[in-house]
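One chain of protein is taken out of this complex; the other chains stay put.
Moving on to chain A:
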Amino acid sequence: MPAVQETIDRVRSIDVDQYKYGFFTDIESDKAPKGLNEDIIRFISAKKEEPEWMLEWRLDAYRRWLTMTEPTWARVEYPPIDFNDIYYYSAPKTAAGPKSLDEVDPELLATYEKLGIPLREQEILAGVEPKNRVAVDAVFDSVSVVTTFKEELKKAGVIFCSISEAMREHPELVRKYLGTVVPVTDNFYATLNSAVFTDGSFVYVPEGVRCPMELSTYFRINEQNTGQFERTLIIADKGAYVSYLEGCTAPQRDENQLHAAVVELIALDDAEIKYSTVQNWYPGDSEGKGGIYNFVTKRGDCRGKNSKISWTQVETGSAITWKYPSCILRGDNSRGEFYSIAVSNGCQQIDSGTKMMHLGKNTSSRIISKGISAGRSQNTYRGLVSAHRKASNARNFTQCDSLLIGQDCGAHTVPYIESKNATAVFEHEATTSKISDDQMFYCQQRGLSGEEAVALIVNGFVKDVIQQLPMEFAVEAQKLISISLEGSVG
């Protein structure tokens, strides 16, 4: 298999330093004072020149948040977070206001360049395959610094911009859909996000339009002590199709940083949204010092008939991941999919999974989750599949497999299956095993080193999910998995 050979080559060529995005860009930034109170929220809202209703919405969320307590049910452990010791707003000084590419601080462009995200349209245009172009919204700390290919997308009628810009340019759309999938009081972190979210991407694909290129947002946390609270809203109108990719990295630091995002997807009749994530936040060092707390609420609403939402995620980063991309299958004949690879090494803790809520008739869903734990990490799959009384002929197939590498790690499976309709058919299977000695022996006997053999076997283990990723991401994901597991066999 050529892809596997490629991965092995990459593993071989990797530096000793495993996290290669750990650098910090020295750029002057504009910050709100540390801490959280109503003034900070007013400050954020004013900075973003938001309409009055938005400020009210935020303040309402904040007041509700004050009455809520942090969830403790996930299988993750961390010291209490001091929510007043975080900068809730930090923006590169030069980034205020919407910009054309030429005006963007070259320092920022260089940063994204280093991350492997070319923001210059012409460079992408010079690529061999014009079909594989990707439009990028680059979010740096709290603000979106640039969005590429906007003009071209506009011709197709697709709106792709930062959510702050959408609030100014398309308030009717934002107001109609914001918070309708993840309500303000959904959970502790979603409520916090509703109060303080700073930026994120907004996508609207109009009726009958197939988005002409892949859309992508690249999140970068740069400043110290900041939290990133982004909010993404994607709407696919009747018969529309969009494929969206999300990537993220952060510098290597000793402290823990909080990332609490909310992503809302809405698919109307016959629409389809494909959402792919490669999550590579800084995972902390091998002793578990530093790293990002990734507490994310992602939910898609298959609101229309025959709609489809598909989540694909590759989780390799973050000290702690707490994330359950879900689908509400409201429309009749709608379909939800969740493909996940969660790799944990070192002292990482992952508690991730999905919820498939079958409400409409003839809805179907599929969950494929592959967890790989190594080092001293803990990796939990937690998921819910439920059928409402009226969800006749709901179908679900779930497969979650865990692979353990080393004897100090843990792999856990916590599925909830709730059926209130007799015609619903749910199937769930889970396995946990280690890489067998036979498999290792077979590979090594053919001349592969121990590490190469693990990479090969792991690649086979996750193949089902990798196949679901857009091409550009698949390569990236395979590479990432190999890096994440480096040093796990010895």
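Throughout what follows, contacts are C-beta pairs under 8 Å (C-beta built on N, C-alpha and C of every residue); 3 or more make two chains touch, one makes a residue touch a chain; residues count from 1.
Just so it is clear, contacts and distances are computed from a predicted model.
Not shown: a single chain whose UniProt protein name, out of "Fe-S cluster assembly protein SufD", "Nucleoside ABC transporter membrane protein", "Molybdenum transport system permease" or "Arsenosugar biosynthesis radical SAM (Seleno)protein ArsS", is "Fe-S cluster assembly protein SufD". Among A:R210, A:K434 or A:K463, only A:K434 touches the chain left out of the display. By the touch rule set out above, chain A reaches the unshown chain at residues 72-73, 389, 402, 404-434.
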